[in-house]
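With one protein chain held back, the other chains of the complex are shown just where they sit.
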Amino acid sequence: MNISSNPWVWIAALGSIAIFSSMFKDNPFYRAAEHIFVGSGAGYALTQAYRNITIQGWRPMSDDGRFILIIPLILGVLLYTRFFRKIEWMSRWSMSFLIGVGTGIAIYGVYNSQLVAQLRATMVPLFVAGNAAATRDNIILVFGVIAVLLYFLFTVQVKGPVKHATSVGRVLMMITFGVSFGNVVMGRISLLLGVLETVYGKWLGLF
Amino acid sequence: MRREIPIAITLIVGLTMLLSNFVDVPLGSEYSLKSLASELGGWVIIISAFAVGLASVNLVRIHSNHIRRRSSNWIYSVLLLVFLVGWTVMGILEFHNPESEALRTFSQNMFNSILSSLGAAMFALVALYLASAANRAFRVRNLDAAILLGATLIMMLGRAPVGALIWDKFPVMADWMLSVPNNVGQRAIMIGAAIGAFATSLRILLGIERGHLGSE
Amino acid sequence: MTFIVGTRFLLVFSLITGAIIFWRMQAVRTGKHTPQIRHINGLDAIEEAIGRATEMGRPVLFSPGIAGVTDQSAPQTMAAMEILGYTTELIAKYSTELVVSIRTPDLFPIAQEVTRQRFLASGKPEMFKETTVQFFSSDQFAYAAACMGFMKREQVAANIMMGAFWAESLLMAEAGAQAGAIQVAGTANLHQIPFFVAACDYTLIGEELFAGGAYLSQDKVKIGSIAGQDWIKVICLAMLLIGSLTATFNSDFWQHLLTK
Partner (left out) sequence: MSFLQNMDRRIIYIFMLLLVSIPLIKPLGIPIEINYMTQEVYDMMDSLQPGDRVLFSINYDPTSAPDIHPQAVIVLRHLMQKGVKVAMVTFSASGPNIVEQLILPYEQEGKVYGEDFVNLGFIAGGETAIRNFGRDIIGTAKADYRGANLNSIPMLQDIVDARDFELVYVFHGYNPGVQEWVRQVQGALNINLVAGVVMVSVPEVMPFFTSGQIAGMLQGLRGAAEYELLLGQPGSAVAKMDAQSLGHLVIIFFVIVGNIAFFLEKKNAKK
């Protein structure tokens, strides 16, 4: 055994152990780690924010004369009108700007990558000559997607065969969830092993 | 007016961002629709940065109140504030003294051994929580649960090397389940969610959904 | 004006589907059509959860996910805000304590606005406090750690998680289960749904999250929008069938159309 003499390794190892201790019981050690973590996260975010305002907003405006950047700077400052009852409504301008950008980006993004791309990928031939397995898989794919989509109909009363289709859709969703769950286990255990490696290897020097 | 201006801002900004994906229109000598959209995207970084300050004021106020009232566990609030202020000061010093090697090494070490390793430890906890969640949830109460359990077990045995020792078909089954039935559910849920996201965005853009804009 | 190649189908599709939603909203608003939304378990459970929190005298934690309002996940966050509005009304009705935990700073003023307005509308403006909406941390796992610590220490009776979640989903859901909270979750982030299904009492899957606002408010216009969404799904089904059939006969006309 060859315990590390690097104080940073000690901090990392003790911090990890503190986080792990939470699964047994809430304890002072974990609370300290949690609060240090939250404080550090917020401090780091503030630093990044300061950096962003300076590099993206202030300097291009004052050094390069890009005066249009006064608009986002003002919108940013307006957020702080929330502290003053009389003018707090002005902070909604900044909020509605952010929401406008978000919805504009999202409409294109989700339609493009989630709807059209997925529809296209699912338009597969229902019969592949000389390949029974591919034919089977393609049929499962196309009719499976249809069944699950039928499950998501909200305002239509489903009856008869469509009702059966939605049950099949539900079963297929459960399989999907099971597959995702089972598939994730390995990746997450890898991360656990990574932390154990830091504790046993780098800190305690067991290997 | 207090209500109309925000709705108008959302609509105009939203449409600019949206349409810039489809068409490009020259706007005056300096901008086109596309370059305007990317300009607006850049502004978001600046406005969001101001929001960090706003949110941090909330954090600081809540924890200073804990300390002032000496409520239980106030000592942890002290710890939180010390680290918050410490990081901020360190970060700003580093930003204005880019040539300082010592400062950079120190802040990198702080980042690696506090933010990174605490994050990694939290992330690693997921592995343990998977075990307890599986123990509690995967009980064969009904058909749904049975299917969920079956799929999970096959997948796990197909992934871990030990699975192939038990039955050499597990890896093959796992690969098939990943590429066929898994794809079915993934795609259909994604398509449905895309439609839902589209409708929600549309309602916001048109000012039909405006709970976030507060009262008159 | 130049059209950008490769997005023309998407433009037409957006216009048509937008028009469909608008058309259905009008039909429901004017009373021409009165659709019934099917039962969504998870949403009914919110009231049950808040009722229980009231009986036990413990707080309700609402987490609107870790995404903001300026990226592709914005609609999920905004759908969460709709559900938050409804939750706040119930909180006001039962006079229970609500804490909304925030990760993305952008969302902080918005969540404040939503809760304050609903408390006001419910006639209990005094219930909105500085602690109602709390910024926990902008670091993903620091946020999760803070939520977990909060749930354990305050012994929350109800944990409502709506919006876009990533790897922290299971951490938060397990911590909630350990604290004995009733848990209702909803997300459109596919990879996280299995963990919510396993660890929570009720889970809204994908589009159900977006239908939540309409379902809960019973607002006519919003219900019209849900009816419009059903129409779009039927159109997608038809496109899928036609596309697969034409692909079976060696024509990739449809796949190509989608990339025009």
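The chains carry the letters A, B and C, assigned in the order they are written, with residues numbered from 1 in each.
Here is the rule we use: a contact is a pair of C-beta atoms (placed from the backbone, for glycine too) under 8 Å apart; a residue touches a chain by one contact, two chains touch by 3 or more.
Quick caveat: nothing in here was measured; it's all calculated off a predicted structure.
Contact with the chain not shown here comes from a single listed residue; of A:Ile87, A:Ala121 or A:Val162, that residue is A:Ala121. From the options C:Arg8, C:Arg38, C:Arg52 or C:His191, the residue with contact to the unseen chain in the full assembly is C:His191.
From the options B:Leu36, B:Leu153, B:Met173 or B:Ile208, the residue with contact to the unseen chain in the full assembly is B:Leu153.
Contact with the undisplayed chain is limited, among B:Met17, B:Leu81, B:Ala134 or B:Leu213, to B:Ala134.
Although one chain is not displayed, its contacts with chain A can still be listed: residues 23-24, 121, 179-180, 183-197, 200, 206-207. The missing chain lies against chain B, touching residues 108, 111-112, 116-117, 119-120, 123, 127-128, 130-132, 134-136, 138-141, 149, 152-153, 156-157, 159-165, 168, 171, 178-179, 182-183, 186.
Please note the rule applied: only the chains that are shown with their structure count from here on.
Ranked by C-beta contact pairs, the top pair of chains is A-B.
The chain with its C-alpha centre at the largest distance from the centre of chain B is C. Annotation: 15 Å between the Cα-based centres of chain A and chain C. Each chain gets one centre point, the mean of its Cα atoms, and the points for chain A and chain B are 4 Å apart. Counting partner chains per residue, chain A shows two or more touched chains at residues 19, 22, 31, 33-34, 37-38, 40-42, 44-45, 79, 82, 92, 95, 98-99, 101, 103, 105-108, 110-112, 115, 119, 122, 145-146, 149, 152, 173, 176-178, 180-181, 184. Multi-chain contact residues, meaning those touching two or more other chains, occur in chain B at positions 18, 21-22, 44, 47-48, 51-52, 54, 56, 59, 73, 115, 118, 122-123, 125-126, 129-130, 134, 148, 186, 189-193, 195, 197-198, 201-202, 204, 212-214.
Residues 19, 22, 26, 30-31, 33-34, 37-38, 40-42, 44-45, 79, 82, 91-92, 95, 98-99, 101-103, 105-112, 115-116, 119-120, 122-127, 138, 142, 145-146, 149-150, 152-157, 173, 176-178, 180-181, 184 of chain A are the ones that touch chain C when the two sit in their complex.
The residues of chain C lying in touch with chain A in their complex are 7, 9-10, 13-14, 35-38, 40, 68-75, 77-78, 105-106, 109-110, 112-113, 135-139, 141-143, 145-146, 148-149, 152-153, 190-191, 193-195, 197-198, 205-208, 211, 223, 226-227, 229-230, 233, 236-237, 239-241, 243-248, 250, 254-255, 258-259.
On the side of chain A, the complex with chain B involves touching residues 8-9, 11-13, 15-16, 19-20, 22-23, 31-54, 56-57, 68-69, 71-73, 75-77, 79-80, 82, 89, 92-101, 103-108, 110-112, 114-115, 118-119, 121-122, 137, 140-141, 144-149, 152, 169-186, 188-189, 191-192, 194-195, 198.
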